[in-house]
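In what follows, a structure is listed as structure tokens, so that the remarks can point back to it.
Only one protein chain is missing from this complex, and each of the others stays in its spot.
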């Protein structure tokens, strides 16, 4: 399995009440998305009430990253977890728009807003 | 003559009392340093008491940029202008250190400090 | 119809920049950063530079995943041609060590060609799916067509595939999706 590596992407994880906040750091491309995917699987195994993916420190994402988040959303729906994305850079937001997924995901501006969205 | 171009480097210019503050925006490499050089020549023609080069928005500089600043410093000395560099990114500061010019130039941390250094 | 005729200045002759990488995802970031930096220097707006980087990334990912079935040691070539006139005003009376090269003035578009030696497929099979069906994957070709002005897949003469993409610097009107 892919491990977390500073040279690809790092995924920070924080628990706040019923919510788990995952914050990937770095470009989420074909080398990095398996790392993010593994972290998502791990925290989703705990079936949190809320899963926030904070993209503040993700300057770039390609469709492999988007696919990873779509898969996580499907698991979240099955588990009854509220999944929210926050703090998307313009460049990252635009790939969700192009893929017409900007209305499929719950996307908010800040990590604070993500705790109540 | 080289013109200012957003796609290479832009040089903002501000006058504050006896001081002229030049703020290049962008990488100062072989394509950009002639633009910076022209601006330096232009403002040095006015023989200001103080010339501040604010490098806050310069993420990268190569030796052509350093050469341009050395030339400007020699003109400043001849003219009796106090020339100060401020707000160097680590990467930019290190090229001055490698070239052993970090003690030849007056280098300060902030643009405020540059007004009195 | 192509808005940039194939006879536009710059479209003939060797590419101005060529990259050859091994088909290892390790080199994706290098390839897209190069292409984005070249586009920025040619005067493309930031948003377009990001789109060009994304299209190149998606295209290389597809070569690695579909063309080479994830083999990491096969060649992928990326060639860049600025279309229009690249002024090569490459000297000036500047200080020793100073240089000059402020010369990108009339670039109209960037042509990007990505080639491989992978298996040949029917270009008509390289197409996007219905996006209404929300599921992981199946977005790459849609993204490439959405962000670039012209997109053409074809078989190379002997082995492998060739993808030709054009991004215009200034848009005449609404974004067109090329047909290929």
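Lettered A, B and C in written order, each chain numbered from 1.
Just so we're on the same page, contacts are C-beta pairs under 8 Å (C-beta built on N, C-alpha and C of every residue); 3 or more make two chains touch, one makes a residue touch a chain.
Note that the coordinates shown come from a computational prediction; the quantities given were computed from them, not determined experimentally.
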*Among C:27, C:44 or C:153, which one is in touch with the chain left out?*
C:27
_In the whole complex, not just what's shown, which of A:67, A:88 or A:107 touches the removed chain?_
A:67
*asked:* Among C:45, C:123 or C:136, which one touches the chain that has been omitted from the display?
replied: C:136
*What residues on chain C make contact with the chain left out of this view?*
16-22, 24-27, 29-38, 40-42, 61, 64-65, 70-73, 86, 88, 90-91, 95-101, 103-104, 135-140
*Since one chain has been left out of the picture, which residues of chain B touch it in the full complex?*
27, 29-31, 60, 62-64, 66-68, 70-71, 74, 90-91, 94-95, 98-101, 104
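In the analysis below, only the chains that are shown with their structure count from here on.
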*Express in whole angstrom the distance between the two chain centres, defined as the mean CA positions of chain B and chain C.*
36
*Interchain centroid distance [CA atoms averaged], chain A/chain C, Å*: 28
